[in-house]
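Got a structure for you, written out below as structure tokens; questions coming shortly.
Removed: one protein chain of the complex. Kept in place: all other protein chains.
Entry: subunit A
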Amino acid sequence: MASKVISSTIRRTLTKPHGVVFRRHNLSTAAAAAATDYEDESIMMKGVRISGRPLYLDMQATTPIDPRVFDAMNDSGINEYGNPHSRTHLYGWEAENAVEVARIQVAKLIGASPKEIIFMSGATEANNTAVKGVMHFYKDTKKHVITTQTEHKCVLDSCRHLQQEGFEVTYLPVKTDGLVDLEMLREAIRPDTGLVSIMAVNNEIGVVQPMEEIGQICKEHNVPFHTDAAQAIGKIPVDVKKWNIGLMSMSAHKIYGPKGVGALFVRRRPRIRLEPLMNGGGQERGLRSGTAATQQILGFGAACDLAMKEMEYDEKWIKGLQERLLNGIREKLDGVVVNGSMESRYSGNLNLSFAYVEGESLLMGLKEVAVSSGSACTSASLEPSYVLRALGVDEDMAHTSIRFGIGRFTTKEEIDKAVELTVKQVVKLREMSPLYEMVKEGIDIKNIQWSQH
């Protein structure tokens, strides 16, 4: 009898649909109870009080794991715990099979052969291996690397490391819409160029580079073409044959997979040689020694498989949401600038600058929306992001940039709420701003002679 009561209570509590906060039944008055309930439910962190979990609009930083991917990882993680490199027993064989299945899934997404995929710990390790590995292998004959000013920090830092070792690096400037100038790329290629590294989809502004044309140029000059496609796979159609890619970095946690795993595509025909960063037992074709993280790799494979099936559906949904967001904000505010080209863009990334508003205060007021600002990666300093600076955006506009990341799980109501909160905050700040008053009266801010007091 007691067990029935217990089991029914457990069943009831386990099937509550909403986020559970077990309310203490206070004996005080309703008002006091309500106040206490609010106190219990709000979150207090880093000196900020938020009334609930913010809505997540930062898909470029990372994405939540899709439950279907999580499910695929569980069974294997619990049961197939062997080392995939153990050749002598069932546990090793099972784990190796699982890793090979994941390899095929990743390869199918990008149009490659499974033998060309090397699993790594993420896109950062893949970028490091690609940039440093290729150049170190060909260091006697090739001394020059070409990259852009808007690359991810790991690529830029690897290039800086190479510069310290004596290589020469050309950082190509980008046009104001964020795209690479193909003529400049053509001119920059020298006989001793060992690598061209240009990312497919920029993580800050979301522009898609003209990959086919760049691949064509690299093919003509016989230079290996490396691309950081962490933000691109599963979102835009990627084909390594069409784009003529020699090396491609991929990351799992940007496509609803687990964190801590990524892959590097290394072309086999014509063969790209590189020096490994991790030396050891020669796993992964000798290019990345170390035990394969079976559970994570399985998750990566499942995420790629899912992304291939859902790409079209997600693209339609996200495009609709992006238009809703942009139109919603533009209807109620003026002085909103989209950073980066609108035509050649991945729809899930919207980087907006609001004129006459101060960036830090805008972010402080947007605590109920989880977004990222332009200077996220360099947030220790107060400098605006180097990507926006490379686009030629003015300092004041670069400071007020906000990056909205829309993804598979974002809902229309979340977008509406984000629009409402952003507009409210910007309007509030502009009302307090004397600069905005002056602009309204028609004074041109750039031609003001500020007097010293």
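Operating definition for what follows: a residue touches a chain if its C-beta (ideal position, glycine included) is under 8 Å from a C-beta of that chain, and two chains touch if they have at least 3 such contacts; residues count from 1.
We take it that contacts and distances are computed from a predicted model.
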item: "Metaxin", "MKKS centrosomal shuttling protein", "LYR motif-containing protein 4-like" or "Mitochondrial import inner membrane translocase subunit" - which is the UniProt name of the missing chain; value: "LYR motif-containing protein 4-like"
item: Touching residue (missing chain; options A:51, A:79 or A:97); value: A:51
item: Residue of A:190, A:319, A:389 or A:417 in touch with the missing chain, whole complex considered; value: A:417
item: Touch with the omitted chain, as defined above, among A:132, A:345 or A:408; value: A:408
item: Residues of subunit A (touch criterion as defined above) contacting the omitted chain; value: 14-21, 41-43, 50-56, 64, 67-68, 70-71, 74, 313, 368, 408-411, 413-414, 417
